[in-house]
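See below for the structure under consideration.
Missing here is one protein chain; the remaining ones are kept as they sit in the complex.
When the chains are written out, they are named A, B, C, D and E in that same order, and each has its own residue count from 1.
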Amino acid sequence: MIKIEAIVRPDRINIIIDALDAVGCRGFNVQNVNGRGQQQGVEVFTGRGATTATRTSLPKALITTVVSEADKEKIIDAILGSAKSSEEGAIGDGKIFVSPVSEVIRVRTGERDEAAL
Amino acid sequence: MIKIEAIVRPDRINIIIDALDAVGCRGFNVQNVNGRGQQQGVEVFTGRGATTATRTSLPKALITTVVSEADKEKIIDAILGSAKSSEEGAIGDGKIFVSPVSEVIRVRTGERDEAAL
Amino acid sequence: MIKIEAIVRPDRINIIIDALDAVGCRGFNVQNVNGRGQQQGVEVFTGRGATTATRTSLPKALITTVVSEADKEKIIDAILGSAKSSEEGAIGDGKIFVSPVSEVIRVRTGERDEAAL
Amino acid sequence: MSDPGNVAWMLTASALVLLMTPGLAFFYGGLVRGKNVISTMMYSYVAMGVVSVLWVLWGYSLAFGEGGNFIGNFDFIGFRNVSAEGVDGGISPMLFAIFQMMFAIITPALITGAFAERFKFTTYIVFLFVWVTFVYVPVTHWVWAPDGWIAGIGALDFAGGIVVHATAGIAAIIAAKMVGSRRGVERGVEPHNVPYVLLGTGLLWFGWFGFNAGSGLLADNVAVTAFLVTNTSAAIAGLVWMVLEFQSTGRTSGVGFATGAIAGLASITPAAGFVGPMGAFAIGIVGSIAAYSAVKLMAKTGVDDALEVFAVHGVGGIWGSIATGIFAMQMADDNGVMQNVGLIDGETALLWANVRAVVAVAAYSGVLTFVILKILDIIPGLGLRVDNNEEDLGLDITLHGERGYVADGAD
Amino acid sequence: MSDPGNVAWMLTASALVLLMTPGLAFFYGGLVRGKNVISTMMYSYVAMGVVSVLWVLWGYSLAFGEGGNFIGNFDFIGFRNVSAEGVDGGISPMLFAIFQMMFAIITPALITGAFAERFKFTTYIVFLFVWVTFVYVPVTHWVWAPDGWIAGIGALDFAGGIVVHATAGIAAIIAAKMVGSRRGVERGVEPHNVPYVLLGTGLLWFGWFGFNAGSGLLADNVAVTAFLVTNTSAAIAGLVWMVLEFQSTGRTSGVGFATGAIAGLASITPAAGFVGPMGAFAIGIVGSIAAYSAVKLMAKTGVDDALEVFAVHGVGGIWGSIATGIFAMQMADDNGVMQNVGLIDGETALLWANVRAVVAVAAYSGVLTFVILKILDIIPGLGLRVDNNEEDLGLDITLHGERGYVADGAD
Partner (left out) sequence: MSDPGNVAWMLTASALVLLMTPGLAFFYGGLVRGKNVISTMMYSYVAMGVVSVLWVLWGYSLAFGEGGNFIGNFDFIGFRNVSAEGVDGGISPMLFAIFQMMFAIITPALITGAFAERFKFTTYIVFLFVWVTFVYVPVTHWVWAPDGWIAGIGALDFAGGIVVHATAGIAAIIAAKMVGSRRGVERGVEPHNVPYVLLGTGLLWFGWFGFNAGSGLLADNVAVTAFLVTNTSAAIAGLVWMVLEFQSTGRTSGVGFATGAIAGLASITPAAGFVGPMGAFAIGIVGSIAAYSAVKLMAKTGVDDALEVFAVHGVGGIWGSIATGIFAMQMADDNGVMQNVGLIDGETALLWANVRAVVAVAAYSGVLTFVILKILDIIPGLGLRVDNNEEDLGLDITLHGERGYVADGAD
């Protein structure tokens, strides 16, 4: 089993989730993070508004789903197809990370691995 | 070393932490996520209350602890034994994911791996 | 490629990010978690202030960056060099976890692996 | 005709008392867990809806109609015959009825702190109608209608220590016991948003000036003293709570100071028009110590009065009502001759009357609340408590279909 | 000289109405997504800046100068000749001008709910100046200046159902249509902070006592009735909305109760000085049902009036203005003889006048708002809408350089 972590724009979440739904991925979780990459932070006011600083990072959302190897490509395709902010994409659209998971257990039943997904 | 990530109901956190304590796991961290699996989202109001939408996901908590392989089963048992919302368990009680960790370093001392846990 | 996750004190974040910048790590994300280790929680008031309880965990920040193996040590050194709360370090300064990542994809371009970092 | 100054002040005071209910919503809403913040606040807000309607339709009439010692009559149903015409040296009946309405709104809202995080919202709506009609309205008649029996025995309750705080406080503990403890609160609940608690405290303190300094119904020197002692009691009681906390834990919580101040406000309420600043100090100090001790005691009883309504409002209001009998200053009688009133001037009549009043009202509120909740519990489709799953997920999302806070992104 | 009581009440009422704008900021700010909370609140706050200045410089003069049927004149430019000296049996012109200023502030702020989360802030500042000058000021003159043509046809608008709510409501729907829908709101937007919505509701309800009970300009019995019916309509309208919601979904949202209450407040506004509590019930109930239905209907039109300004304020204000013609009570004429006024007493003149007034004002506000926005859209450097990237990131960080909430740690 593998874990797919996608860092995406917060405003794309609903559309990405629909895409995941469409390819049959119904288990996932989402959280808010702040991230930086090529996309730089923005200038923000600090103190009483007359002085500014640069915010290092911008809000991003992190979707995590653990799936069987077999489903990997279709999930990735679903994300790639839905996460771009525009046709051409723009810096800051995000990244997908894939990593191994050795075991999965469903709390309710104690089922393990593929059965637990 | 392995990382154990447990997605659980937010209202079980204290009880799970007590169970972890009991088996001697004293290092972990917790965060709030929103998740979906078999348990579906709920209907919520949007706009000015007269229209509704379906919330895709529900609040969950994610406990992460990195432990040595040897401790794996007792940690998992502790979680399984404490995370269920009722005797029989209910959909949405959560999942445990286990994945490899290749290195651990303690910031304070620079100690590595098992010594750093 | 590997994922480096550093759990650190929230008040060190800016300094750590500067250190990451200095060694050329410009992609990462940050989130807030609550954690416990050797550092214990603190006593807090509950209810109407006249009764207390012990908070299990304290606020920590989690910085995650995915980098190529080659960059691992310099990133770790950058974090170790910037995350301590004082010269000697103190309990609760945090931990670094390293784990494998098998694939990376840039959403915008579809580039994979090292090219996507 | 009413003097416009008195009208101006009583309009303002009425608005101030109305604002206390949103203030209470924030005070209470901040103290619960985030998954129940809307639910907790709505207990207060919906009281502004239900009780406003009820009061106009029948509440005021039953409370202040000339019906006899125990209850009013139907003369003022739908505010019929409630004139807006001013009267010399006073305010119009309608303005009085409006001012009183605001008290009727906040009293049941106070109770909700006891059963927050688990009481069914639909049942609560019914409870509001029934409890105000059968508990609040009669008690108000007893104490504040000229022909009420408690007014008759000479008991004094300036702004509602008996009518508001004692009734609500006793109802709270009964309700908390009957509804049962919240699931999983053995370790105590950390307030999810302390700034809301402080905001609520600020609005309550502010609004309480209308509550107490308005209760003389005129913009006169009684209003001025009432204003002063209200502020004094709140201030000293907040400080005393802080000192008690500091002595036992070495820290001083915001919630503690706020709670102390509210205890001080509840305590001074029945006495506000009758005591001076020194009386206010005494009342505030003792009120704070008593409420603080009551919170500690409640922790041992195992009754989950979630937001300590009994310990703070009930104990405060009861203490204040007794204290009125102790510290009330000399007052002029109908012939303008000064009469001793309080125990400190050697009179026991008022103290005794107030004690009887408190006991009677507490007993009445306790029994009636018990009976009302018992009946609501067994009516099919009602019932007091949400089911376990709803409680675990939180009442906001399950009963109100909303979450208090929704983050962008994380759906 | 003015009676100090009237001055006291009108100073208080002015402050209360001023507070409604921060209240609105929280009401609206809670309903949007977190990334636009500051932007949404600033639409209201900056109106306190811009309109206060404009009103002193030329707004009041054009609105209340004796210029003729359609517009005032320049007599009071910069508050020249606006005396603070009290007048017997009334308040000074300056106090009247201050009270009116607060209405001019909140009216354009109401509109902003329609285009929240996407309207350019700089353009909005210009819009404020232009819209208040060319829409609000003339309409106010028509309705409330003694020589205004709508006053002349005998239409009655006690506290702004026409002037405030109808103008803003119509402007809102026009603006929403012209600015276009928000990106990605097809599924609806969950309010990001319901406690803020409730806080805003509390402050609005509180401030509305100044709005309505101040609109008689005296601390007298009209103020008292206006106070009562305001509260009554808000209360029943909130409850009605809750019942409608409960019937269709089995749940009762905090936002729904709040929205109903606001609809009730908007509905009673034009009638507040002319009806009794029974009229208030009728107005509140129908106003709430109408606004609820309008929200449902709007969802079908595809016009993204983001915070339902038209459905709630527009429909409420229009209904209330018509209802004034129906339920207005008998009033004394100049000779003190009671005259029938409303349809329920068999008179149609007022109803007819108010209908004409609403139609004229709605048409005027709609056309002018359209023209103003069209012009602002094509002026280089202005334009109505932020670009897609700014909208996606949120207006707070892109236009205001701030985030509503910044967590420690996570930079």
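Heads up, the rule we're going with is that a residue touches a chain if its C-beta (ideal position, glycine included) is under 8 Å from a C-beta of that chain, and two chains touch if they have at least 3 such contacts.
Model, not experiment: these values are computed from the prediction.
Asks: If you put the missing chain back into the full complex, which of the shown chains would it touch?
Replies: By the stated touch criterion, the chain not on view contacts A, B, C, D, E.
Asks: Going by the contact rule already stated, which one of D:M94, D:A261 or D:L399 would touch the omitted chain in the full complex?
Replies: Hidden-chain contact among the options goes to D:A261.
Asks: Out of D:L16, D:I150 or D:L384, which is the one that touches the chain we can't see?
Replies: D:L16
Asks: Decide which residue listed in D:D75, D:D147 or D:E190 touches the omitted chain of the complex.
Replies: D:E190
Asks: Which residue, D:S83, D:T122, D:S181 or D:T249, contacts the hidden chain when the whole complex is considered?
Replies: The missing chain is touched by D:T249.
Asks: Pick out the residues on subunit B that sit against the missing chain.
Replies: Within subunit B, the residues that touch the unshown chain are 10-11, 13-14, 17, 30-32, 59-61.
Asks: Residues of subunit C in contact with the chain that isn't shown?
Replies: The missing chain touches subunit C at positions 9-11, 14-15, 33-34, 42-45, 52, 55-59, 85-86, 90.
Asks: If the hidden chain were put back, which residues of subunit D would touch it?
Replies: 3-6, 8-9, 12, 16, 33-35, 190-195, 198-199, 201-203, 205-206, 209-210, 213, 218-225, 227-228, 231-232, 234-236, 238-239, 242, 246, 249, 251-255, 257-258, 261, 276-278, 281, 394
Operating definition for what follows: only the chains that are shown with their structure count from here on.
Asks: Which chains contact both subunit B and subunit C?
Replies: Of all the chains present, those in contact with both subunit B and subunit C are A, D, E.
Asks: Could you name all chains that are in contact with subunit C and with subunit E at the same time?
Replies: Shared contacts of subunit C and subunit E: A, B, D.
Asks: Note the rotational component of the Cα superposition from subunit A to subunit B, reported as an angle of 0 to 180 degrees in steps of 5.
Replies: 120
Asks: Which pair, C-D or A-E, has more C-beta contacts?
Replies: Of C-D and A-E, more C-beta pairs in contact link C-D.
Asks: Hey, how far is the Cα centre of subunit B from the one of subunit D, in Å?
Replies: 42
Asks: Using mean CA coordinates as chain centres, what's the subunit B-subunit E distance in Å?
Replies: 49
Asks: Find every residue in subunit C that makes contact with two or more other chains and list them.
Replies: In subunit C, the residues touching two or more other chains are 14, 17, 30-32, 60, 99-100.
Asks: Among the residues of subunit D, pick out those that touch two or more other chains and give their numbers.
Replies: 187, 400-403, 407-408, 410-411
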